[in-house]
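Please read the structure below before turning to the comments.
Just one protein chain is left out here, and the rest sit where they should.
Now for chain A:
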Amino acid sequence: MRTDLFRRRLVTGFACIGAGAAMPCCLPHQALAANHQNFALSEIADGVFAFRGKNELMTPGNEGAICNLGLVVGDEAAAVIDSGGSLVQARAFIAAISEVTPKPVRFLINTHMHPDHIFGNAAFRDIGATVIGHKNLPRALEARGAFYLRNYRSQLGEALMEGIEIVPPAQLVADRAEFDLGGRVLHLRAWKAAHTDNDLTVYDAATGTLFTGDLVFMEHLPTLDGSLLGWIRQMDALAAIDAQRVVPGHGPIAADWPEALEAQRRYFEVLAGDIRQAITEGRPLAETVKTAGRSEASNWALFDEYNERNATAAYAELEWE
């Protein structure tokens, strides 16, 4: 790993000199953070770090860094939650990790199939991490991987796409699984189709921190690529998880739980309500998607980018009710 390539800096003002130096562990955790250009890793609980993605589409300008990423450090090893939207971002992430812990990254947990969460996988595989995912993730990536690699070439640009591979998980979670980082156990849970059909959550019992992946969106409009009904149906079970704080897939990196679910719950109700009414009235899909959910526009970032698409998927699903 060529950490010397990255400028090292601490927001606390401590200088970190020398490549590969381990960070002192005596810093108060709220203050410990690592920056690499636009990659800032914040410690949100003891040994739990998160990167906040921008509420944007993936572009060359943001290097694909649009979703939240996580790091949990145990006594023996660390686990990373999602790898980011490009190898450039993933490498910056790895550099930032080396500033906060000398422990090896033993696991990369993919919360689901989307490119902003998995395009950095190869960088973590290359430092020896085992990739973990939902049992449906390999199938989903087989069906989409080639499309993602082609489609994002125009969106992210050739330079950022260079070297990006679809790296499927080596270890699968069918229902629940636990991964021990040494004195710290991560609880993984596979969900039925919701945001996608391969959503996985990660719960750090030591601090009560829940990484939801894109099962929870805040600020950024939720995107539907699985099952709206499944998502709505499972939201109570999600809310029942006894968490102190949540790291949603998009939005603030530490939010109150389960209050974090409220905005998306309301959006889904409005969207489903509008579409059900249109279906009852016999209004066709093409016409319905132009207006369904519109009253939620001012509550979300990227509403115009994703709402019609959500409405399209939701209409096709709700028509079978």
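Operating definition for what follows: a contact is a pair of C-beta atoms (placed from the backbone, for glycine too) under 8 Å apart; a residue touches a chain by one contact, two chains touch by 3 or more; residues count from 1.
Criterion: contacts and distances are computed from a predicted model.
Trainee: From the names "Quinoprotein dehydrogenase-associated SoxYZ-like carrier", "Aspartate carbamoyltransferase", "ABC-type dipeptide transporter" or "FAD-dependent pyridine nucleotide-disulfide oxidoreductase", which one matches the UniProt record for the unseen chain?
Mentor: Going by UniProt, the chain not displayed is called "Quinoprotein dehydrogenase-associated SoxYZ-like carrier".
Trainee: Of the residues A:A205, A:A237, A:A297 or A:A316, which one touches the chain left out of the display?
Mentor: The one listed residue touching the chain not shown is A:A316.
Trainee: Have a look at A:R153, A:R176 or A:R266 and name the one touching the chain we're not showing.
Mentor: Spelled out, the listed residue whose C-beta touches the missing chain is A:R153.
Trainee: Determine and list the chain A residues touching the chain excluded from the picture.
Mentor: Against the left-out chain, chain A lists 57-58, 114-116, 136, 138-140, 142-144, 146-148, 150-151, 153-155, 157-158, 168, 192-193, 196-197, 223, 225-227, 230, 282, 284-286, 289, 305, 308-309, 311-313, 316-317, 319-320.
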